[in-house]
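Here's a structure for you.
Here the complex is missing one protein chain, while the rest keep their positions.
Order of writing sets the labels: A, B and C. Residues in every chain begin at 1.
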Amino acid sequence: MDAALDSLYQEIILDHYKHPHHAGLRDPFEAEVHHVNPTCGDEVTLRVHLSEGVVDDVSYDAVGCSISQASTSVMTDLLIGKPVDEAMQIHQTFLELMQGKGQVEPDEDVLEDGIAFAGVAKFPARVKCALLSWMAFKDATSQTLSKETS
Amino acid sequence: MDAALDSLYQEIILDHYKHPHHAGLRDPFEAEVHHVNPTCGDEVTLRVHLSEGVVDDVSYDAVGCSISQASTSVMTDLLIGKPVDEAMQIHQTFLELMQGKGQVEPDEDVLEDGIAFAGVAKFPARVKCALLSWMAFKDATSQTLSKETS
Amino acid sequence: MEGLLPELEIIRKDFPILERQLAGGLPLVYLDSANTSQKPQVVIDTMVDHLEHHNANISRAMHQLGAESTEAFEAARDRVAAFIKAPSRDEVIFTKNATEALNLVANTFAWASGELSVGEGDEVVITEMEHHSNIVPWQLLTERTGATLRWFGLTDDGRLDLSNIDELINERTKVVSLTWVSNMLGTINPVAEIAARAHEVGAVVVVDASQAAPQLPIDVVASGADLLVFTGHKVVGPTGIGVLWGRREVLEALPPFHGGGEMIETVTMARSTYAGIPHKFEAGTPPIIEAIGLGAAVDYLDHVGLDAVHAHEQAVTGYALEGLASVPGVRVLGPLDAASRGGAISFELDGVHPHDIAQVLDSRGVAVRAGHHCAKPAHARFGVQASTRMSSYLYTTPAEIDALVEGLNYTRSYFKVG
Partner (left out) sequence: MEGLLPELEIIRKDFPILERQLAGGLPLVYLDSANTSQKPQVVIDTMVDHLEHHNANISRAMHQLGAESTEAFEAARDRVAAFIKAPSRDEVIFTKNATEALNLVANTFAWASGELSVGEGDEVVITEMEHHSNIVPWQLLTERTGATLRWFGLTDDGRLDLSNIDELINERTKVVSLTWVSNMLGTINPVAEIAARAHEVGAVVVVDASQAAPQLPIDVVASGADLLVFTGHKVVGPTGIGVLWGRREVLEALPPFHGGGEMIETVTMARSTYAGIPHKFEAGTPPIIEAIGLGAAVDYLDHVGLDAVHAHEQAVTGYALEGLASVPGVRVLGPLDAASRGGAISFELDGVHPHDIAQVLDSRGVAVRAGHHCAKPAHARFGVQASTRMSSYLYTTPAEIDALVEGLNYTRSYFKVG
């Protein structure tokens, strides 16, 4: 049974959980969102700062399980500094991995530490945990972009 | 299968159905009620005229199946001219017969033609038909009595 | 007979109750399917398998049984979405029955603000052939909000009288709610045509597909409906489950219906925020086993094919209309050509009350319904208190129609009419 558990709780995930990167809420930011996982109560407040088409910062305050915390941390590593387009692409790749029921081969070049979440896709109840802050990022980013164009 | 049907559709019932007694709405009356069988739509408008503790008249306008029509006709035969107390007693006896699931032996001295309904008690869906006007009578009589005392 | 399901005998074997013997050892002739349909073994077995091996509450549970139960429940939503060709699974909301779905809609219109809100001066349009479940919720809504209830009348042959449609559906009209197929008259209504007029004036169209879903292929978008309901127990599914489908925009604009577990995003004592669709409208533990049973039911129907079911219904209905016409004193209420109607036929028999007809038929094993079939206004329109209704389904055989016709002739002789 440890094998199954270990496929979920990869060392990378536990490391990010214990030592999350880019934690805390920072200025400046264009949009702040608050997302909740209604079934378990995990929460994240997340800010996005874009400038000249680049994700300059993603800052957050989050409470939740190892999977949701680690996923947030990994996400900030992946997205900060990336052009918005590319960030959205990475978002899409991660989403597909999570929704793939364990059948999708993760692309390390794109997802880096994020490939550790491949095992999560086999636990449907935990997929929502892994996606919580990614959905918040998408929401905050679209809000920012639609503000810009309006 | 005719045996079962015949136990329901006694000749007496079919006679009353084809030639109902005391039909029509008459004056004077102290209370008029309108009762409906919600499941099938059978309806009765029924008036009661009491004087000096006696059921002087029960008049009615009714639409419905053979059982409900015959039951109304038999009831008026039984109750008109009876002291209110005795009428209520007969009401109770008929009610017990109908709710007895076919296990109650009908008392011909009290129920006269009403004993023909003994077979109806074995058809739960038809018990409501047989009781429609009896319930209306009880309702109208109690309304009259409570008017008197108030 | 043209149009009958080719594998009718095999289909009948799928329904265990059809082997049932009634009093006196008589076989069951079940002609009450518009009231509720019988269930194939696969629906029963699917429910039992879930109860015996996978039972758990959904969404909330993170354990294996919880995951299995959630997956089965949400897969049922996918199946229902496919059954009615819903553009998105999130637009499929599970309710208790069609009645709850209609009340959900009527209540949330009362509570809505903005575009969808129904209030004083607004008009709601229904028809005279509606089931009580598509009348009373709108009476309650209009009484409570001060809006006005109006309705389409009926022609003598049991169709909607559309002659005043342009006056009836006007710029004050907020909602038009109508049945696709009448449960009493059998009439199939021109839903898309009426929806088009309603949309011209910006009204929302609610379609009661309770009698349509069992026998017509449904495409919610093509139907013209903005909201559409049906009930599980009439599509060979269990009781305790119904469906509300709605266009995403409409569902998202409506306020929540019942409050409680599952429909929230977050709760504090002072206030709450709500989940997105479909959960916003699914407060409390949903009918889990029932949804799973419904999923198996619509799969079963899809497997037989709704076009084939419809052809079968039309063939049997045509045969029944002929048979009924052969009985002296029978008057059918509603359209007389099988092509423009569903498989429920209400009729009168001169000189015998519907209760008594049903009773005699029952003594011969033939199960029909007698009464107003929850359509009192339609009965009143035709000046009748009650009628007898036979209703067929995919398991009905011509021989069963013969049994009905014989039973009616016997009824006439039993009651010495004619």
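Note that in this section contacts are C-beta pairs under 8 Å (C-beta built on N, C-alpha and C of every residue); 3 or more make two chains touch, one makes a residue touch a chain.
What you are looking at is a predicted structure, and each value in this text was computed from that prediction instead of being measured.
Every shown chain touched by the omitted chain in the complete complex is listed here: A, B, C.
Although one chain is not drawn, the whole complex shows that of C:1, C:65, C:222 or C:417 it is C:65 that touches it. Of the residues in chain B, those that touch the hidden partner chain are 36, 38-41, 123-126. Mapped onto chain C, contacts with the missing chain fall at residues 16-17, 20, 22-23, 28, 30, 32, 35-36, 38-39, 44, 47-48, 51-57, 60-66, 96-100, 102-103, 106-107, 111, 128, 131-137, 139-140, 144, 149, 151, 231, 233, 238-242, 256, 258-264, 266-269, 271-272, 283-290, 355, 358-359, 361-362, 366-371, 373-374, 376-377, 380. Listed here are the chain A residues that touch the chain not shown: 1-2, 4-5, 8-9, 14, 39-43, 63-67, 123, 126, 129.
Here, only the chains that are shown with their structure count from here on.
Here the spacing of chain A and chain B, counted between their Cα centres, is 75 Å.
Spacing of chain A relative to chain C, judged by their CA centroids, is 44 angstrom.
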